[in-house]
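Note sheet for the following structure.
A protein chain is absent from this complex, but the other protein chains hold their places.
For clarity, chains are labelled A and B in written order, and residue numbers in each chain start from 1.
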Amino acid sequence: MSGVATSMDQSSSDRPPRRAPWWRRVGIAPLCAIVILAVMILAAVFAPLVAPYNPNSPDLLAALQGPSAAHPLGTDALGRDTLSRLIYGGRTTLLGPIVVILLSTVLGLLLGVAAAWRGGSIDTVISRIVDVLFSIPGIVFALVTVAILGAGLGSVVIGLTIAYTPYAARVIRGGALRERRMPYISAAWIQGRSGSTIARRHLVPNIRPLILAQAVAALGFAVIDLASMSFLGLGVQPPTPDWGLMVKSGLDSAVRGQPTEVIVASVAIALFVGAVTVLGDRLSTGVNK
Amino acid sequence: MTDALLQVSDLTITVPAGEYGADRRPVVSGVNLQIGAGEALGLVGESGSGKSMTARAVMRLFAPGVQATGTVVFDGCEVFAMEDEQLRLLRAHRIAMIFQDPRAHINPVRTVGAFLIEGLCASGVSTRDAERRVTSLLAEVGISDGSRRMAQLPHELSGGLLQRVMIASAVAMDPDLLLADEPTTALDVTTQSEVMAILAQLRTERGLALLFITHDLELAAATCDSTAVMYAGSIVERQSSRQLLTHPYHPYSSGLMVSRPDLDVVRQRLPVIEGQPIAAFEAGEGCAFAPRCGYSQPACLATTPALVAVQGGEVACHRASELQGQLPTAMEGGGDV
Partner (left out) sequence: MSEPLLKVDDLRKVFPGRRGHDDVVAVDGVSFELAPGESLAIVGESGSGKTTIARMLVGLERPTSGSIAMGGAILDVSSRRAKDRRARARRLQMVFQDPYSSLDRLQTVEQILSDALSLDPDAVRESRAEQVRILLTSVGLHERHSRMRPGGLSGGQRQRVAIARALAVKPDVVVLDEAVAALDVSIQAQVLNLLKEIRETTGTAYLFISHDLAVVNQVSDRCVVMRQGRVVEQGTTAEVLHHPQDSYTQQLRDAVPRPGWSPTRSAEAPR
């Protein structure tokens, strides 16, 4: 991050230190995480181009196969190609959580900044609501929305967005409260800038690293929550390929002696969550520096 | 020479240039200083001068990645060569340190009393004896209601009181040397005066030697036997405080004195040192101060001046002998009045 305030005087004539190569500055683990995430997301986006088979075309003669030249990751109980289902499944598995995080971060940002900036009774009301929502597990919200709106990706996304918003709001409120006390904010206030201008031009840009770090950290959880809902049969509906559904159907296959599908799907989820966590960790170290 | 309590020789400290990579940049380069038993040395410098790093080196207190060369000999023992246990004993019993921000160096959830008796109890004193000793220590640093204060938490005490507590804690183990890193910078002037008076009293009563780090030349000169001035990681001048105030050898010392506003004289323009202070690694060829020096000549930029002995002290300036007696001092008001 550029221009972090330090207690030492940094003169303008300061010759910048010779920079280490960029891959050393990022770190090996975060770099691996970026590669894994990029491969997964690109494969999901360009699924029709990379997937060797139609993910939904059954071939009962080739059901429950292990890895082979024709099917590198084997087939499921209906003989559908696991690799293709994995690639297509990334679409729903990853899109859902990304939408949840985008929505909850925007809502959390509005609530958190409003609470921190306005203070007083507005802060009290927002903080109390956030505290109450916070005490309810996210999956409960998803179950309630499914009960009201019916099973499906859309209802689960709505439910989890409600569940994740308080988390984002609380983190952002804390960061905004700290930032708000900085004299440069007072200076802008004295200059007669409106509250929304100060929030937009000064406060939010300065806590952007924090917002990003919390969003990435929450993304990992959202993937697991959404996959769990699909696994329970409440999220993505068959035959749409989805990693959570693949774990479920793969379990049946495993019982029938072919564990490849469940292993592949579980590893994919674990890899994605692990990569996101590593990246979130790296981003938040940057925040604290 | 050998009987000095503390002898720092050719101390050079480097820090990593970036987060990664092998490049290192010096922050202290070739510092020599000595302090006799019971003596007080003021170490004066602006930001980046390396004065705090020098003080920390005496106790081998380094952040990860910091490397130091040279020798620090305390009472005949080489600090950089010590085993961990020896070093622990040195820090616990012989050398103590106080800091600018006492709040950052005290556990905020434990009482002041618990903090104070901790060291004594660790060395085998019973809790009751420790409490009695601490109460009398607090009285020595001007806290008469010691038993009440000991029950309080750090946040209930003002900065000045907390600094007194730190001083009491520092002298509790009866050390030989106290390192004081800007201990009064965050305090009010009247509190500063009291804290300095307490330090002076402790020194005379206990024969405590003092290394006093500050950015305030007047304060160092008024409270220490001798004063060393640091610039860009090196000592540029050292002499007795009294003589430094009247006869500075180095243009930087003189500049620091005259650029400070005066309590009695109003100047149309304060005589300034142009430019800004630099760190050791930012210094170019020749004298590090030359680019800001009003007396610099082309020769100053060619070679780095060594710290050489002069009458009553040491100075690192190519033109020291020519300029002797000509540099303005605070007492003369620095020219244009």
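What we mean here is this: a residue touches a chain if its C-beta (ideal position, glycine included) is under 8 Å from a C-beta of that chain, and two chains touch if they have at least 3 such contacts.
The structure displayed is predicted, hence computed values, not measured ones.
Trainee: I'd like the shown chains that the missing chain touches, ordered by label.
Mentor: So, spelled out: the chain left out of view touches A, B.
Trainee: Which of these touches the unseen chain: B:T12, B:S29, B:T223 or B:S296?
Mentor: The single option touching the absent chain is B:T223.
Trainee: Which is it among B:N32, B:S47 or B:T111 that touches the chain not included here?
Mentor: B:S47
Trainee: Which parts of chain A face the unshown chain closely enough to count as touching?
Mentor: Counting over the whole complex, chain A touches the hidden chain at residues 2-7, 9-12, 182-184, 186-195, 202, 205-206.
Trainee: Suppose we count only contacts with the excluded chain; which residues of chain B make the list?
Mentor: Contacting residues on chain B, toward the hidden partner: 46-47, 142-145, 158-161, 164, 188-198, 200, 215-219, 221-223, 245-246, 255-256, 259-264, 266-267, 269-274, 276-277, 292, 330-331.
Here is the rule we use: only the chains that are shown with their structure count from here on.
Trainee: Rounded to a whole Å, what is the gap between the Cα centroids of chain A and chain B?
Mentor: Taking the mean C-alpha position of each chain, the two centres sit 50 Å apart.
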